[in-house]
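Apart from one protein chain that is not included, each protein chain of the complex appears where it belongs.
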Amino acid sequence: MDRQEFVDRLDDRLRTDDYADLDASANGLQVGRRSGTVDRVAIAVDAAEATIEAAIDRDADVLLVHHGLVWGGLDRLTGLDYDRIEPLVENDVALYVSHLPLDGHQELGNAAILADRLGLAEQEPFGEYGTEYVGVRGTASDAYTTADLSARLDAELDTETRVLGFGPDEIEDVGIITGRGVDWIEAAAETDLDAFITGEGKHESYHEARDLGVNVFLAGHYATETLGVRAVGELAEKWGLETTFIEHPTGL
Amino acid sequence: MDRQEFVDRLDDRLRTDDYADLDASANGLQVGRRSGTVDRVAIAVDAAEATIEAAIDRDADVLLVHHGLVWGGLDRLTGLDYDRIEPLVENDVALYVSHLPLDGHQELGNAAILADRLGLAEQEPFGEYGTEYVGVRGTASDAYTTADLSARLDAELDTETRVLGFGPDEIEDVGIITGRGVDWIEAAAETDLDAFITGEGKHESYHEARDLGVNVFLAGHYATETLGVRAVGELAEKWGLETTFIEHPTGL
Amino acid sequence: MDRQEFVDRLDDRLRTDDYADLDASANGLQVGRRSGTVDRVAIAVDAAEATIEAAIDRDADVLLVHHGLVWGGLDRLTGLDYDRIEPLVENDVALYVSHLPLDGHQELGNAAILADRLGLAEQEPFGEYGTEYVGVRGTASDAYTTADLSARLDAELDTETRVLGFGPDEIEDVGIITGRGVDWIEAAAETDLDAFITGEGKHESYHEARDLGVNVFLAGHYATETLGVRAVGELAEKWGLETTFIEHPTGL
Amino acid sequence: MDRQEFVDRLDDRLRTDDYADLDASANGLQVGRRSGTVDRVAIAVDAAEATIEAAIDRDADVLLVHHGLVWGGLDRLTGLDYDRIEPLVENDVALYVSHLPLDGHQELGNAAILADRLGLAEQEPFGEYGTEYVGVRGTASDAYTTADLSARLDAELDTETRVLGFGPDEIEDVGIITGRGVDWIEAAAETDLDAFITGEGKHESYHEARDLGVNVFLAGHYATETLGVRAVGELAEKWGLETTFIEHPTGL
Amino acid sequence: MDRQEFVDRLDDRLRTDDYADLDASANGLQVGRRSGTVDRVAIAVDAAEATIEAAIDRDADVLLVHHGLVWGGLDRLTGLDYDRIEPLVENDVALYVSHLPLDGHQELGNAAILADRLGLAEQEPFGEYGTEYVGVRGTASDAYTTADLSARLDAELDTETRVLGFGPDEIEDVGIITGRGVDWIEAAAETDLDAFITGEGKHESYHEARDLGVNVFLAGHYATETLGVRAVGELAEKWGLETTFIEHPTGL
Partner (left out) sequence: MDRQEFVDRLDDRLRTDDYADLDASANGLQVGRRSGTVDRVAIAVDAAEATIEAAIDRDADVLLVHHGLVWGGLDRLTGLDYDRIEPLVENDVALYVSHLPLDGHQELGNAAILADRLGLAEQEPFGEYGTEYVGVRGTASDAYTTADLSARLDAELDTETRVLGFGPDEIEDVGIITGRGVDWIEAAAETDLDAFITGEGKHESYHEARDLGVNVFLAGHYATETLGVRAVGELAEKWGLETTFIEHPTGL
């Protein structure tokens, strides 16, 4: 497939432009030329030395990630930025990034797919972010206990979930914002959700959850964010491209 | 002691004014009237429902914390803010806050005291933040291995340190910024530190440490930040005040 | 009535949200918890020590005012702010504020009701403020002289109107922006109004009125702004609540 | 005297440049060419149609005022701005403006001279405004009562002072910021002044003075600000120029 | 014609208001009063001493230009600004300005008329600038060579075109943004235009054109911008006004 067509299809499907003014991440084609073709796509959560090397080892034409290399622009191309971008340039591997567009996507997104995995029905957007949403909420047909939901997350995501269990023990209404979604704990409380699932916490989330009486499930930033890029990989497979997923958990 | 004098002494000793334009936290007297007296001071890391209730139970006149309630101003006094501030007002307990001034203090600060505990010599300021510093660096007389340093942190801080061990195994030069100090990993690498100790990590810290070849020790946000407020408590004892420390770890 | 329902009804009726980005005042529920009930509502122009004490004396559950306590956010809760908010918190009196929404409301607003009192027909919005209006204009069926209009204002508002009488002596088309509306004198001139009524002037208004040839009537900030809150009080009465108006003129 | 020299001497004496980034007013030569000579200087508080016409009638080469025509720049030169500037241009009358530099000047300024008139000793700067001050404070050798001080202001300034008499009846320490100085009421309270004198009030000043327990004297914006320009006029006389004061009170 | 009507007609026809937030130029009536009448209109590209004097010599009531005197507001009215505005005021000549509105106008604009002169068909807006366009693109029925197009521009505009001939020699699709349009060279490349015509270049345009492989024709800032004001002059003639064009090329 022409590289430009690959980029255009993804931008269109993921609504890249709609997040252009919201996201510090430069989404879409972030590094590389628009000409040339794409046969093999490497998929990873993060763009970093390890995943870039793996993509090159696997002869990828494009590395598609959730977390790219350019956040709020590059002041210059030196140091850590240079070290990571150099192998991409030398091996003509383009970097395609989808950060918030892939968090908020109601079908291919990290939260949407996790909601599917947890069997949540009546899904709708959750987590306002400017003019868009970055998560999903839904309702469990059979209520979970906090222990059940924690175990289910561990099993689905191969993770060790930490529970701030300050809410009700019976859980039906669940909100999900993967990664660093703890800024929406108060929104979860105001929406009367029984549980809020996200990736990594921060210190002040503990007291926020406690004082608001909300169940917060911290299932890991990496663990909650392999889902979206994998789904985009499956899409690319349908377009006839070869894909390969580069697993590199951070434990965070 | 007059409440105003207590506030003035602390502001002076902690250089509160020098951080006024740098810190989102409203440092100094954050909630309460300036008149009245102080006999008993409760000390905690965080101002939240649990610690505020404990301070009231212990008949404190002032609650002194590292993390207060007002960050960047209050838009209105409702919801979670109201619920936390109400018991302070009803019981006339003042809230004194010292955030960055207590991180960066080269004698009473979180990092300075941890450096003492680890036996670091030749201490000097580390971690530029605008016109000030928020941490400390120093040199171990006997080199640590990563395992030794991790064990020492666990013992000193009653915590479970997580190590991103991408640097040298022999550690002499150590930088410390407690709490959420991971934004200074690159500064640690540029200064050729053998190890950088902080509180909590975030997902991208993993690859940043890995690609820069730095040892990062994540010893817990709460665990690394009881030291400064305790030291201020000892100071208050010397001024003839009664103090009480409210332990409430968050595990984060 | 549930307190939350009371707040929701008022926010809805007064279009609080539409002024959220325009007004430095934190409109709506400004201080207090959302739970609990409302039986008695105290009404005043200003939230200050005198009116807050009166509201407490009269056993009010809510104090509803035009001028609240939070303008552009609170940096901390100390000093004058603490002294005013403390009795509200101690007595669990909520503070509901409606500033620009009540200036611009075309039915319950200060200007709209004054226009009714003056017998102005064909009323329409006047005084653009971003995307909204903060006043009203209308036409007198029988023309006023400046002396007549001044006397009529004195009688209706129990005030002593000061006239900057630089316009025509026969007045038909009248614009009204209560309180500190003098920034719209030039707008009044451009719209060819015969008279512009507002609350308090400022020094430069004199020459502005003189050089533009406009009649400006300064009827007092307090005097022109009791109308809107009284109208909201009548509305609350209709909802079955007991109301009490706290009169406290400032003479300004 | 050369016009340029006249401008340079005033800018130097009044420290015009030190207020350049603080003041919305374009201080110094605001309208006119720098070439030519100055023989006669008209002095007024405000630049407006009436005072500009009077300056032309009196054959002035320069009109020197406290309140000029350009505040924060001119978007275009039409309407009221054109009408006021046109006669200056047509008659080659330059406009020299000194706003905050003349409020804060510790010798020629409005507040400094009023302090002299009231017999205040130990004068020092009062009223911080960025890096400068805009007023003066001092101590009366014999204490005033509020009634005495009010009467004295009426006599000295030919005005009708309004007193917000919420402070002590015996007045020794007095702060003065002429014109619209009411934003410094809280500063006056924090400095433990017995009285604060300014020009015009605003509605919220009433409750602010009341709740802080401060005596505020509102002596009129115009009345308190003839002193500085008159003093500059005397200076110009000493330089050998002819001066004429244009009296045009606004009553505000 | 009444001056106000003249201004209103032009503002309406040129869509002055639509460019209000986009253009540093104060478009519409920039200097002068709105009352009075217009009989004779002088037309020029630039407002400057030479053209203003010529307008006065020719007894014009209004000087209509593309480049006015106020860009981003006047801080004060002195120096060069005073020297240029003074003769306008003294002779009561109003200044009407149309900058970007006249660049982007699809019928009367500089680019649109040049496109007509070059015989370009299928014209449509080119050159996004915020919410508007500032140029035109179209297609030549018979392809030009670069030499032909350059010669044609020289003949039509009485200029000496400089060609950065880095694109194809056969030219069909042409974009035009007069004056200083070089910031749109990359847009021309992305739109696959065969040539981009503008007024003046800047140093970096050379390499930008070269590296992008675009033909850029620099036909002179003055030379490309007499067309729009002349067209507006013809419109004024149709309204019954007398017009006179003041030719004053800058050679730039």
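Letters A, B, C, D and E mark the chains as written, and numbering starts fresh at 1 in each.
Rule of thumb we're sticking to: a contact is a pair of C-beta atoms (placed from the backbone, for glycine too) under 8 Å apart; a residue touches a chain by one contact, two chains touch by 3 or more.
Bear in mind that the values here come from a model prediction, so they are computed numbers and not experimental data.
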Among the chains presented, those that the missing one touches: A, E
Please identify, in ascending order, the residues of chain E that touch the omitted chain? 46, 48-50, 67, 79-80, 83-84, 162, 179-180, 186, 199-208, 210-212, 221-222, 250-252
Spell out the interface residues on chain A facing the chain that's missing from view. 26, 28-34, 70, 73-79, 82-83, 85-86, 89-90
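Note that in this section only the chains that are shown with their structure count from here on.
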Listing by label each chain that touches chain A and chain D gives none
Chain with the smallest distance from its CA centroid to the overall CA centroid? C
Centre-to-centre distance between chain B and chain A (centres being mean Cα positions), rounded to whole Å: 32
Taking each chain's centre as the mean of its CA atoms, how far is chain A from chain E in angstrom? 49
Which residues of chain A are in contact with two or more other chains? none
Pairwise, which chains touch? A-B, B-C, C-D, D-E
